[in-house]
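Here's the structure we're looking at; comments come further down.
Every protein chain but one is kept in place in this view of the complex.
Which chain is which? They are A and B, in the order written, and residues in each are numbered from 1.
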Amino acid sequence: MENIVVNLLNGLSWGMLLFLISVGLTTVFGVLGVLNFAHGSFFMLGAYLCMQIMHILPGFWSGLILAPLVVAALGAVIEKWLLRRVYGRDITFQLLLTFGILLVLDDAVRIIWGPVYHVVEAPAIFAGVFPLFGNTYPVYRLFLVIIGPVIGIALWAFFRFSRWGRIIRAAASIREMAEGVGIRVPLLFTAVFAFGTWLSALGGALAAPHQSLAPSMGERIIIESFIVVVSGGMGSFPGAFVGALLLGLFESFGTVFLGRVQMAVPYILLAAVLLFRPRGLFGREA
Amino acid sequence: MKTAGLLKFLVRGLPVAVVLVVCPFVLPVYWTLILTEILIMGFFAMSFNLLLGYTGLLSFGQAGFFGVGAYCVGLMLTHGGESLFLALAAGTLTAAVASLMIGFLCVRRDEIYFAMITLGFGMMLYTVAHNWIELTGGSDGLPLLTVPPLRLFGLELSLFEPATMYFTVLVVCSAGVFVLWRVVHSPFGLMLTAMRENKERLSFAGADVRRVRLAAFAVAGGLAGLAGGLFALFNTMATPDFLNWSFSARPVLMTILGGSGIFFGPAFGAAVFFGLEQLTTHFTENWMIVLGAILILVVIFFPRGILGTAVHHFRTGRERRP
Partner (left out) sequence: MSILKVDRLGHAYGRYQVIEDISLEVQPGELTALIGPNGAGKTTFYNAVSGKFRPTRGRIFFDGRETTGLPAHKLVPLGLLRSFQITNIFPDMAVIENVLVPLVLQHKKGYAFFGSLRREKALFGRAEAVLGKIGLLDQAYRKARELPYGDKRLVEIAIVLARNPKLVLLDEPTAGMNPEETDRMIRLIKELAESFGTTFFLTEHDMRVVFSIASRIFVLYQGRLLAEGSPDDIRGDEKVREAYLGGSADVKG
């Protein structure tokens, strides 16, 4: 019983982080039609900047709030100055461009902060452990499990009810028509890209106390979020949620039952989705 | 028309061939080694380009098959294999089979998904190589402690000799390039080009697009495995890094640098890549960031690649002259 609860919490906390990153990825894809390979790098930047900001303005919350904003600004600049130049071209070039950005950002992180591991302390309120079934469990992870759905619901409400949210959804369905009804598409694109980047960096900042920071953080998360998005369905909000939770839980319970093979779990999920439901759980027919 | 083509090929190819043959005798050993690596990686990039330039598929996981070939050769030689030829053949075949299996899952979706999914499965292979310690030696890699000599015309030549290694690689890669040439100019090659240009039309002309893609993927994967096998011999080692996506990035970068629209573009790109690496590492250790920046610049300003842009200018210039 104890094991199940622990694994459940682990899976959920990681799943929530994955969800944040994946929603950003899938929204950018839905509106801009671009798959941002550098999305994981923004996650990593969010974590590292959070740590850096905490050196200047002590307190986790300053890092949590400011870091994603800084990274989002960077995202806006990248969209405006780099990505925009390749919109008209073959999709391959867009992918290659974001891949190039990934290389630059990942190496930049390594150069600035070094290849060593860094640790970020959880904020005082959520620091430490609480007793669970005779053992202890980090409070911060519980915080993640709770904050995840809160953010998720906020996002859902945003997309559903707010004016900007509806514009984004409309733009995702019919890109050309959005322009026709007077929406300034270039500005919208920059805004959505920045938004997606912000989400990813927020995930990174939230992840900072959860795991140690290393320049390889970006790699792991981008592959997993690719799998989430393919499994859940590209451009689908509920897909990102379900996919992320599934992957988080599979991975977490996988350690118990599968031992070393656990590392292959994400790929097994991917293979299963591709075999039985290629468009993803919530995806539309291709 | 055929003799004209052959003549053109010889005129352009002969100087290059001569240079390639003469190089190891005039250059210091260090450069012979670099050249050997350029040949292997150039061939790897050309196999990748079968997918990108000819079929229109961007695969970020080719290193997985490269690594399968490398480990296959490594395992065969470590367990008493005596024939280099057999080891390389086995590596190629195993990689082709692996790409058939993985390709089956990948070809179900298009472009963007294909890029993501191939990345994923490439990393899956990396995970296997990294964690299946009993088979692969884990992150330490698989050392090729005994490499059988090359047995030719009654002679026994050791591959530890840089010049011998170089010429072996040159011959095998040339054979591989010849295979690629034939594939590209075959009826199947026409299908690939048609797929890149208009896959809907191809499907409505009677082709099962998925199967054509799978076939292309298998050929590219098999040849990647051959390159990997050579690389294992060259390094006398197979390590999981060969399968990592950062290794997968190399043929991508080389092809973009050189130009995906030209048959030898990726090979040219490989030479440029290594040249840039040599140059950059003189000044700084931070090669990746430079590479990323160059990729961004090339994608934005030179989408045809360096060789591609040059050829394009040359051709359009020629057409404009009265």
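Rule of thumb we're sticking to: a residue touches a chain if its C-beta (ideal position, glycine included) is under 8 Å from a C-beta of that chain, and two chains touch if they have at least 3 such contacts.
The structure presented is a predicted model; accordingly, all values stated were derived computationally and were not measured.
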Going by the whole complex, the chain not shown touches B
Residue of B:A215, B:A232, B:A249 or B:I262 in touch with the missing chain, whole complex considered:
B:A215
Out of B:G154, B:P187 or B:G317, which is the one that touches the chain we can't see?
B:P187
Sites on subunit B contacted by the missing partner chain, in the whole complex:
2, 182-183, 185-191, 193-194, 197-198, 200-209, 212, 215, 219
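One rule holds for everything that comes next: only the chains that are shown with their structure count from here on.
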Inter-centroid spacing, subunit B versus subunit A (mean Cα positions, whole Å)
33
Show which residues of subunit B lie in contact with subunit A when the two form their complex.
52, 56, 58, 60, 105-106, 108-113, 115-117, 119-121, 123-124, 127-128, 131, 245, 249, 252, 256, 286, 288-289, 291-293, 295-296, 299-300, 303
Within the complex, which stretch of subunit A touches subunit B?
29, 35, 82, 85-86, 89, 91-93, 95-97, 99-108, 110-111, 219, 223, 226-227, 229-230, 234, 260, 263-264, 266-267, 270-271, 274-275, 278, 286
